[in-house]
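A protein chain is absent from this complex, but the other protein chains hold their places.
By written order: A, B and C. Residues from 1 in each chain.
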Amino acid sequence: MASETQRVESFSDGVFAIAITLLVLELKVPPAGNSQLSTLLIRQWPSYVAFLASFAFIGIMWINHHRLFTHIRRSDHVLLVLNLLLLLGVITVPFPTAVLAENLGQPGERTATLLYSGTYVVIAIAFNVLWRYATSRNRRLLGPDVDATAVRQIGVQYSFGPLFYLVCFALAWVSVPASLVLNVVLACFFALPPAYLRRPSA
Amino acid sequence: MASETQRVESFSDGVFAIAITLLVLELKVPPAGNSQLSTLLIRQWPSYVAFLASFAFIGIMWINHHRLFTHIRRSDHVLLVLNLLLLLGVITVPFPTAVLAENLGQPGERTATLLYSGTYVVIAIAFNVLWRYATSRNRRLLGPDVDATAVRQIGVQYSFGPLFYLVCFALAWVSVPASLVLNVVLACFFALPPAYLRRPSA
Amino acid sequence: MASETQRVESFSDGVFAIAITLLVLELKVPPAGNSQLSTLLIRQWPSYVAFLASFAFIGIMWINHHRLFTHIRRSDHVLLVLNLLLLLGVITVPFPTAVLAENLGQPGERTATLLYSGTYVVIAIAFNVLWRYATSRNRRLLGPDVDATAVRQIGVQYSFGPLFYLVCFALAWVSVPASLVLNVVLACFFALPPAYLRRPSA
Partner (left out) sequence: MASETQRVESFSDGVFAIAITLLVLELKVPPAGNSQLSTLLIRQWPSYVAFLASFAFIGIMWINHHRLFTHIRRSDHVLLVLNLLLLLGVITVPFPTAVLAENLGQPGERTATLLYSGTYVVIAIAFNVLWRYATSRNRRLLGPDVDATAVRQIGVQYSFGPLFYLVCFALAWVSVPASLVLNVVLACFFALPPAYLRRPSA
């Protein structure tokens, strides 16, 4: 029955939708009556960057969650708990992002970058654990018509996550900009569809 | 299978629902114990106008999104990304609306109107790109029983969007009220159902 | 096809769910370190009453919306617009409720009660218009297996709404407490299932 995971997906969709929409609350309206409104708006650029970055990261996580659950067709108690841990990571994202936006170019930028990268290490681990649980023991939670190549390719792509985000985390001790650039590169990597989705027939 | 786009729709519904409901947070309760409560409430009229306008605009965008996805029956990676870009526009709406409400009749009203119209230029482009992607290459993401007239009429209606919102944007340099009036006219235009929905049989 | 209204329902569910959950933001945590915490908590009773009242009212509206859409099986452009107008009323509820909670026992309580009752007049009209549209012209949007008794009983119950809420509104000029008591009585009336749902077989 394909609908066994429907409620897990609809609850998760709700959490993703709210987390991504709450981001707009971080955009502050400058005080009225100022003749230099455009200057005031432009001066807020770090909060726009934080807004767009958080939007992109949560959006990419939603696409990945969506992709996993096109393969996961059955649900059990452990999956519910692992999914909750993943969602815990997702809803936390705006906090380290705001800390980072506030402290870039300030004395606390190293600490903020560590917090930021650390969050993604945890999320990458949560994605891996959920996918490994669903696909282990003879693919216990996958549908009968699952594409074995897809499952393997997703597994390979995800196994890079924790390791590379850990490199990001370590890099923050050496160079904050390098760590952030690698973070963006990694986001792009997970935004890309795995190879099986790039075949012409898909 | 009709349900392939179900999760895209349910995630989008969540985002639209939250964006439209968060608008009420902009209505401020006047301080208590004042004998002139009605005067205080009436003096807040710009925030009511901004509230109603944002509600109408997001509501119209939801109706349009809903209409597109009655035709779109299949989903792929690019559609997910294009849909996220569209939702980015939707959740941003409260910000330029609040900036406009704060600055109407103030020195910054031109800048605020440019920001406001600019947001709708971007949203109109996002709607067009999504619809063109879904319907191009032999209508790749549409259902087999799709109504060719409907697809064409939606395409025609949408192709006016970016152009006319760009006129709105340019008009703000000449006259702020003219730009805002045209904006409302355009919203009404997209609130109207396309011709195929006005046939008696529909 | 029963699923034609599915997305209208899921969007509406999202709006109801958010409107009802945002209410908790109105409960303020008293400042820490005070030895009279219980006194501080008890002194906030008006905000608890406003919270519970808004919760009950939005909950009752959700039950009514849910009931209507067990009968409405088809959707068209006008229904989408009427449903949006109804949702506009729903998401507005926390605002007049907060104004009322702030001003009870203060000089502005009459104005606040008028605003509060006026909101429910509008919502009652919106419910009526939506239901009349769906059931008129040979029950155009209902399912083929619809229960004619149910449709008639809902119509009768709803036709009382705008009239009685208008009485509430007028009563506020004479006596604020009387108006509020009638408001609660009316809420209970709409919380009751219509007669067809109280038959043993249902």
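Please note the rule applied: a contact is a pair of C-beta atoms (placed from the backbone, for glycine too) under 8 Å apart; a residue touches a chain by one contact, two chains touch by 3 or more.
In this text the structure is predicted, and so the values were computed from the model without any measurement.
Looking at A:Leu80, A:Val156 or A:Val181, which makes contact with the chain not pictured?
Within the whole complex, the residue contacting the unshown chain is A:Leu80.
For the chain that got dropped from the picture, name the residues of subunit C it touches.
Here the touching residues of subunit C are 2, 9-10, 13-14, 16-18, 20-25, 27, 29-38, 41, 52, 55, 59, 62-63, 66, 69, 191, 193, 197, 202.
Please give every residue of subunit A in contact with the chain that is not shown.
Residues of subunit A in contact with the hidden chain: 3, 7-8, 10-11, 13-15, 17-19, 22, 76-77, 80-81, 84, 87-88, 91-92, 94-95, 98-99, 102-103, 106-108, 111-112, 115.
By our rule, only the chains that are shown with their structure count from here on.
Quick one: compare the interface residues of subunit A with those of subunit B and tell me same or different, with half as the dividing line.
Homomeric contact, different residues on each side for the most part.
Go ahead and align subunit B to its copy subunit C using Cα positions, then give the rotation in degrees, nearest 5.
For the C-alpha superposition of subunit B onto subunit C, the angle is 90 degrees.
Round to the nearest whole Å and give the separation of the Cα centres of subunit A and subunit B.
26
Among all residues of subunit C, which ones touch two or more of the remaining chains?
Residues 14, 17-18 of subunit C each touch two or more of the other chains.
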